[in-house]
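A single protein chain has been omitted; all remaining protein chains appear in their positions.
Entry: subunit A
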Amino acid sequence: MRTHLENTGKKLITLVSYMGGASILLGKTLLWLPVPPIKRKPIFGQLYKIGVQSLPIVSLISLFTGMVLALQSAYQMQRLSAEMYIASLVSLSMTRELGPVLTALIVAGRVGAAITAEIGTMKVTEQIDALETLATNPVRYLIVPRFIALVLMLPLLTIYSDMIGIIGGYIIGTYKLHIAHNMYMKMTYEPLVLKDLVTGLLKALTFGIIICTVSCFEGMRTEGGAEGVGKATTLSVVISFIMIIAADCLITALFYFAFR
């Protein structure tokens, strides 16, 4: 019984210290964020890596998701002769839920893992220490540009994902299910209100902060050579995924109960 309690206690301490460490890193990032001079070159580099280079995979997954969503809902809607609602279902699902969540999961897997591997390798090869000896703060030099890029790019990628998903649904709706073009477009935009878009973008912003904090934190605490980098990268993706889903649930509940 005592051992069980001790183990639970230890796990709880580990969890709290992890959350504390990650929060401190986020706090330091926010503190360094407005400090001049803000160098544009590393920020644009990260914007390109995180945003532009994610476009192909986001396009592919969003297009297929929109298509599958339209096809799956067609099963039920056709029975009720309500095919025209497929458009509304696709647009609402993409903007409120699938667009932000799928984009965040893609970025966490593609970009978050790369950030952890890069910073982790720098940590184990003493490059982070070298930065400090050269009188350069690692948070400012490494994390701030990534934070800015993720917070800017994730909402933009989400809007892009929403659009591509809707196009995917449109392709199936008009070419396969033979819904009229005008009707499909009308049913896509009619049920959408500003709140839907805001919910999605708020989620994207939150997910961007989560991905940056988790991936950078895991990178900065990497120890133990190449094996340590591998472990940190895996952990970074797993923790980011869990936190994205948890945050999604929380924000959805918040908007459902508080801003009905």
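One rule holds in what follows: a contact is a pair of C-beta atoms (placed from the backbone, for glycine too) under 8 Å apart; a residue touches a chain by one contact, two chains touch by 3 or more; residues count from 1.
Here is the rule we go by: contacts and distances are computed from a predicted model.
Chain not shown in the complex: UniProt lists it as "ABC transporter ATP-binding protein", one of "YybH family protein", "MaoC family dehydratase", "Ferredoxin-NADP reductase" or "ABC transporter ATP-binding protein". Note that of A:8, A:53 or A:125, the residue touching the chain absent from this view is A:125. Across the entire complex, the residue among A:5, A:80 or A:135 in touch with the chain not shown is A:135. In the full complex, subunit A contacts the hidden chain through residues 118, 121-122, 125-127, 129-137, 141.
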